[in-house]
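Okay, so here's the structure we're looking at.
One protein chain is absent from this view; the other protein chains keep their places.
Just so it is clear, A and B label the chains in written order, and each chain counts residues from 1 on its own.
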Amino acid sequence: MNPKAYKYTKDHEWLCPEGDNKGKMGLANYAQTQLGDIVFLDLPAPGTQVEQFKKMGEVESVKAVSDLFSPASGKVAEINQKAVDEPKLVNEDPYDAGWLVRLELSSPSELDALMSSDEYDKYEAEASAEGAQ
Amino acid sequence: MKRHYLLPDISQAGRIGCSLPHLDVPSSELPPEELLRQELGLPEVSEVDLVRYFTALSKLNYGVDTGFYPLGSCTMKYNPKWHEDVAKLPGLTALHPYQSEQSVQGALQLMYRLQEYLAEITGMNATSLVPVAGAHGELAGLLMVKAYHQARGDKARKKILLTDSSHGTNPASAAMCGLETGVVASDARGDLDLKSLESMMNEEVAALTLTMPSTLGLFDPKIAEISQLVHERGGLLGGDGANLNALLGQTKFGELGFDYVQLNLHKTFSTPHGGGGPGSGPVCVKENLIDFLPTPLVTEDNGRYSFMSPPKSIGKMADFYGNFGVMVKAYAYLRSLGPEELKRISEDAVLNANYVKEKLKPHYFLPYDRTCMHEVVFSGKKQKAKGVATVDIAKRLLDYGLHPPTVYFPLIVSEALMTEPTETESKETLDNYIAAMIEIAREAAENPEVLRNAPHNTPVRRLDEARAFRQLDLRWEIDHQKK
Partner (left out) sequence: MRPKHRQKAHNRERMTGTMPLPYLPHTEADRSAMLREIGVSSIEELFHDIPERFRNAEFSLPPPLSELELKKELRQLAASNSNLDDYACFLGAGSYRHFIPSTVEHIIGRSEFSTAYTPYQAEVSQGTLQSVYEYQSLICQLTGMEVSNAGMYDGSTSAAEAAMMACSVTNRSKVAVLATVNPTYRDVLDTYCRGKNLPLVTLESGSESFPSDCACLIFQQPNFLGYFEQIEAYVQKAHDVGALVIAIVEPISLGMFRPPGDYEVDIAVAEGQPLGIPMSFGGPHLGIFACRKEYVRRMPGRIVGRTVDADGNPGYVMTLVTREQYIRRGRATSNICTSEALMALAAAVYLATLGKRGLKHVAELCYHKAHYAAQAIDKLKGYSLVFPQPFFKEFVIRCPVPPSQINQVLLKRKIIGGLDISHLIDNGMLLCVTEANTKRDIDILVETLGSL
């Protein structure tokens, strides 16, 4: 189940607003399923400036490399070191323990460009149907 | 097989696997202590234990001599035994690359003839045998493209166009030349989309590189138009010759408009693949690129053979002259074929692929339903919809004692199964493979679990690749050794 309070991108990432203009982001369940066993995370160092929908890192599974895009602009406040050390957390618990980056958002209005969970549920269903064709 | 063990497990202090000569000169003073090694942690193994160990390992392998090996894009044809015998002649192996040219005339003659034959077969003007693998030949090709434009003062051309079905080595080679890449789309037939090329082919493009036939196993009938467009706009047309087997004796890269083509002698010219090499990746060029070829080339003057360096050569690309040992086997192969025989090879290669295509079409999704060349690409998506992935089909084939096709490539076909039977396989062999694939399609529908857990009767079961990645174990350590 995709959490109701989160916002989603077309790249199957989520952002969870946390107040104080901060937000955590991670991979949606669909993305981790598509990638399979995740084995390596290349996340931006804290302090890095990131831009909405621009590449900020990489996620590697056994046989694929996927770019990680930032769901919003701002600065990297913190990365989930536990997930870096044990990337399978992203497979096991993508919405909580497997979060990736905490951002300090520079323009919170950008979040309007993201999908609500209802919108994303539909988007995900379409993506799944396409994949199965 | 016995329990799993490694070299340190059969090591005992005081053993050795061969005899060595005694020192027959007076010993000299040793160098300063700080240059000397303290400890050398190599195993100590007897000859019999060593031979048994590696013999046991060899039995865990599957090669062309074991059975059908339809690994697409790799041309796993049978390698005649006598080629191995001639390649071992001491007059061809016990040669130092820096011996005087007069003392290696035979070797140079062989290289010269091979250059000539390859140029003739591809319709090109000259060949450099230096590149030692396909990707190395691609690198040579792109370095020549770069040098060619620079020599003409055309500095804006920094982009290589390639297709979305290209080998991964193509963009990787471009990156090694500091060139950007642009991806031209394929059309609904699986050919290059001419409109896409039209819109991308500008004054920044140094070359378009094409695999011919494509990695979909298809020959693009628009090749003349493609070549014309690329050349009109100042670019060069480069060929990835990985699939030359389909064209042997039929047509020539040079006549199709290619400026250069890189070959894989280990594929097309039947040298064993060695578990991942050695290969040989000569590059053949038209007149306009001769001066840029990697050095050295072999030239002939009144029956004397010698090395020469082209005037604007991109330079040296390897220690010496390429993989001579592989050239000898390819030469033996080529020399046993004339124009008619070459043609019969590509004919049977294409016949075999089309036969497999027709027989499996009712059972697997065929994304491009047209005559194929030397290989056919199916998609496992019918089976995927039932929860069986292409990897499961591949692993199940192992249970039938067959090597699977190339899977998940080319990237533009989802769940791709790329089958290249090659011409050396009999109808019986193909029928056996087809029967196994049909049986697997039935299993996928009726008993998918058996596929998802496959293989069942190989030396090991499916391996935990995620664990290999996460808990890197890339070597045994010295403390693995017994006292």
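One rule holds in what follows: a residue touches a chain if its C-beta (ideal position, glycine included) is under 8 Å from a C-beta of that chain, and two chains touch if they have at least 3 such contacts.
Please read these numbers as outputs of a predicted model, since none were measured by experiment.
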Considering the full assembly, with which of the depicted chains is the omitted chain in contact? A, B
Which of these touches the unseen chain: B:110, B:330 or B:388? B:110
Interface residues of chain A toward the undisplayed chain are 39-40, 60-65
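Just so it is clear, only the chains that are shown with their structure count from here on.
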Chain B residues within the chain A interface of the complex: 381, 384-385, 408, 414, 465-466, 469-470
Given the complex with chain B, which residues does chain A contribute to the contact? 37, 39-40, 62-63, 87-88, 131-133
